[in-house]
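Structure first, then comments.
Removed from the display is one protein chain of the complex; every other protein chain stays in position.
So, subunit A:
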């Protein structure tokens, strides 16, 4: 009985499915039922008032059209659910592969340690562990984005210092591939209200990509400039560039260009998807321009809010 009354609370049921009312099968089914009852009543009334059978026929036809439309909405709603289920299983398969790589590295290193064949695998194990933490954090962030649950925590932030700090974190990593990182910033960049941790994540991810795809060295340049009431970051590399065919999909979840896989085998293809969601949610915009074999410039803008 309790279960039955609960299923009558459509608003709650649909909220649990995380779909809007017009995408919620339960709600649509109820509407359809009401329309069928109305249709029968109206047809009866029309048929008893007018002698001409055309009136009744047209009424039935009109109501059938409405029922057809609602039926169609229900099918669509089902499609949404089916697609979500497929996307979740795709997600699980990619993420488990992401975790399996460091897990097998740890397993083999521990094997050596247990058989007394390895002196100090701790650094390796630590690094692999960090990789797993990063993968799981990305996984949770993607989940938050998909559930519309990405909540930003803006605080006044020193933009230039923040960017510099992220660039410094990547200095050694870049130097290892003969890549330098430069920052060009205007003098008086204001303090801004942003979610510092998340914007740092975006900057970091763009620098990371720029360095990874800088095949054969060259500098990565980070430019920060104000334009109107927006602040714009541009991160430019002179690397592999993105093939024209792949350009449309770089912000798609799980998208990894075949070209990219030739340079960079790690990664689940969620970095730019997360970056875009963070920037859009912050009221900004993100994009890029790229020429194969010449390099790419990724940019994003944020509204200047003090």
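Basically, a contact is a pair of C-beta atoms (placed from the backbone, for glycine too) under 8 Å apart; a residue touches a chain by one contact, two chains touch by 3 or more; residues count from 1.
The rule we apply is simple: contacts and distances are computed from a predicted model.
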item	value
UniProt protein name of the chain not shown, from "Putative ABC transport system ATP-binding protein", "Response regulatory domain-containing protein", "3-oxoacyl-[acyl-carrier protein] reductase" or "NADH-quinone oxidoreductase subunit E"	"Response regulatory domain-containing protein"
Of A:124, A:177 or A:297, the one touching the omitted chain in the full complex	A:124
Selected from A:107, A:248 or A:294 as touching the chain missing from the view	A:107
Contacts of subunit A with the absent chain, listed as residue ranges	93, 97, 100-101, 103-105, 107-109, 111-112, 115, 117-118, 121, 124, 127-128, 261-265
